[in-house]
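One protein chain omitted, others in place.
Each chain gets a letter, A, B and C, in the order it is written, and its residues are counted from 1.
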Amino acid sequence: MTTDSEHPDLAALQRRLAAFAAARNWQPYHTPKNLVAALSVEASELVEIFQWLTPEESAGVMSDPGTAHRVTDEVADVLAYLLQFCEVLGIDPLAALEAKIDRNEFRFPLPQEEPGEGRGE
Amino acid sequence: MTTDSEHPDLAALQRRLAAFAAARNWQPYHTPKNLVAALSVEASELVEIFQWLTPEESAGVMSDPGTAHRVTDEVADVLAYLLQFCEVLGIDPLAALEAKIDRNEFRFPLPQEEPGEGRGE
Amino acid sequence: MTTDSEHPDLAALQRRLAAFAAARNWQPYHTPKNLVAALSVEASELVEIFQWLTPEESAGVMSDPGTAHRVTDEVADVLAYLLQFCEVLGIDPLAALEAKIDRNEFRFPLPQEEPGEGRGE
Partner (left out) sequence: MTTDSEHPDLAALQRRLAAFAAARNWQPYHTPKNLVAALSVEASELVEIFQWLTPEESAGVMSDPGTAHRVTDEVADVLAYLLQFCEVLGIDPLAALEAKIDRNEFRFPLPQEEPGEGRGE
C-alpha cells in the first residue's frame, strides 16, 4: 500500500498501529467505545493549546518550535485513535471522507459559477 | 481527484477539501482555533453514539445500517476537520503519525524479544 | 442550601435528578464512565454554538432569543450530568470548587497589592 517515495501511506500506518497494539495485548482495551473516548480526549488536548489565543495568535502557533511540536504530536494522536477506531469497526476512512465530500458538494452547491463571483455560504 | 486506482488518496482529499472551502469563501472562518473546536465537536458526536452502550454493544454498532452510516459519517467529519487544520498550519499528518509511532515503539518496548515471542511489527 | 425563596437549590436539584433517573430505571446506564462521556458531549454541544463565531460575536449570543435558549439549555445539560456524576461517586461539587479556588489563590498570588496596580499574570 505504500506508494513509492519516502512518504508513509495511511493504510500502512493503520497496520503498524494494529500490530503495535496487538503486540502489547492492548486489544481488550480497544473497544470502539474506549477508542472514541480517547479520540475525543486527544482532540481536546489540541483545543487546549488554542483555548486562550486570539484568532490571529492561533494562526501563528507553528512559529514557536515547542508549540509546533506539541501541535504536531496531538495531530498524530488524533489520527492514531481515528485509525484504530476504524480498524476495529472495519471502516475505510478515506472512502468515508470521499463520500462525505461528494454529499457536501450536493448540499452546499456553488450559487453561481459566474466569473469573479463564486461565493458559497 | 483520486490518483490511479479506485482508492482515494489522503493528500488528494485534503486538496479537495481546501478547494471546497476556498470556493465558498470559508477561509476566514477556518482559523486553526475554529477548526480544532470543530474537530473536537465532531469527535464528541462520535462519542455520543456510544455513550450509553456497554463495551459489547459498542463492538456491534456496524450491524445496524442506520448506526453504521452515522458512525461512518462522523469519521469522515473528524478526518475532514483534521485535514483542514493540517492544511492551514502546514502540518503533514502522515509524517506526524509515523514519527509518533516511532517514538511510541521506543517508549513502550516489548517486554522481551525472544524468538517466536515478539508479536509486533 | 437556600430553601425558602423562589430560588432553586443545587442540592435539591441534584436530588430531583437522582429521583428522575431512578424512577425511569436509568441507573444501570449511569456509570461514572458513561456520565462523564455524556458531560463531555454536552460541553461540546455548547462549543458547537460558538465554533465559527468571532470573540466579539460570541459575546453577543444572548441577544438572539433562539440562541439564548439553546445556550441556556446546554448549560442545564452540562450541570445536570455534572451533578449526576457527583451523585454516583459521592462528590460534593461545591466543596470541591471551594477547595480549588483556595488552592488557586495560592498558586496564582496577586503580585502586589499596591493601589492602582493589582495585575495578575
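Criterion: a contact is a pair of C-beta atoms (placed from the backbone, for glycine too) under 8 Å apart; a residue touches a chain by one contact, two chains touch by 3 or more.
All values derive from a computational prediction rather than experimental measurement.
For chain C, the residues touching the absent chain in the complete assembly are 1-2, 7-10, 13, 16-17, 19-20, 22-24, 31-34, 36-37, 39-40, 43-44, 46-47, 49-50, 53, 55, 58-59, 61-62, 71-73, 75-80, 82-83, 85-86, 88-91, 93-101, 104-105, 108, 110, 118-121.
The missing chain lies against chain B, touching residues 37, 40, 44, 54-55. Although one chain is not displayed, chain A still touches it through residues 29, 34, 37-38, 40-41, 43-45, 47-48, 50-52.
The criterion applied here is as follows: only the chains that are shown with their structure count from here on.
The geometric centre of chain A is 3 Å away from that of chain B, both derived from CA atoms. With touch defined as above, residues shared between interfaces to two or more other chains in chain A number as follows: 37, 40, 44, 55.
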